[in-house]
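Of the protein chains in this complex, one is absent; all others appear in place.
== chain A ==
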Amino acid sequence: MSNNSSVMGAGSPLSEEVLAPAKTKGRFGAFIRKFCKQRMALVATCFIILLFLVGIFGPFLTPYNPDEPNYDALMTGPSAAHWAGTDEYGRDILSRLMDGTRLTLAVSLSAVMIAAVFGTIFGLLSGYYGGWLDRLIMRGSDVLFSFPDLLLAIGIVAILGPGLSNVVIAVAVFGTPSFARIIRSVTLSAKETLFVEAARSMGAKNRRIIWRHIFPETISSIIVNVSMKIGGAILAAASLSFLGMGAKTTEPDWGAMLSMGRDYLSIAPHIVYFPGIAIFLTVLAFNLVGDGLRDALDPKTKN
């Protein structure tokens, strides 16, 4: 009887907890087991952890001062003293790459996080409330989708002016609609589940249903999509820097370094090779982790 009365206590946190789907450690443990089975994704995760460490402790680790020119060693190839050679001012390329790691991670992560936050909010609202709000948000994303990704980013940077913060905004804007669509479709199916119906029948408010019951259901989709989008964001930011619309050429940005090295391609190709390899490996690692997370979290794509 006491058990019954607690369930009947409309809207009390305890009763909703009882009806919400069980999220035990078993689910997390199963995810970890599945993820660890994928060796490539695991290697990529280690590489990304390494990148974050370099991003955080970079200034203490670089073998040379990344901004200090050395006119005795202009554009020298890889050697024992300079593992990745030196650039057109004699600066150590490895040191500049390490210093630029933070910039690359900061730009791509913040752009994707902004896109994830706005996309999730729009998707939840659109899927939960439906009606005119849904139509408005979905038509809005159709409009954004009608510009190819990179062109939309270029257009936005043309309006806002060059610079890394504007690159973040531009990449976030073109990332938002795909988040909104994915979260909307998850919301639509979560809305029909029994536990949402139960919560509603107990008088839970819309806002509470969205955040306490539907939002947790979307988290795995959000995580997968964030990890899949980071690689693309790094590529887009590097492309904009390469076109002279992103980082200033004085900044140790990987795309900007590549763009500067372009003029010396025939005499010192290593200036172009190393930043490109850094971008490639980083994007590859994020894409592999994204694939791994998707396979481990999304039961639909098990094969």
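Some notes on this structure:
FYI, contacts are C-beta pairs under 8 Å (C-beta built on N, C-alpha and C of every residue); 3 or more make two chains touch, one makes a residue touch a chain; residues count from 1.
The working rule: contacts and distances are computed from a predicted model.
Between the names "Carbamoyl phosphate synthase small chain", "histidine kinase", "Fe-S cluster assembly protein SufB" or "Glutathione transport system permease protein GsiC", the one given in UniProt for the chain missing from this structure view is "Glutathione transport system permease protein GsiC".
Within the full complex, the residue among A:S108, A:S178 or A:S239 touching the omitted chain is A:S239.
In the full complex, chain A contacts the hidden chain through residues 139, 142-143, 146-151, 154-155, 157-159, 161, 231, 235, 238-239, 242-245, 255, 258, 262, 265-266, 269, 272-273, 275-276, 279-280, 283-284, 287-288, 291, 301, 303.
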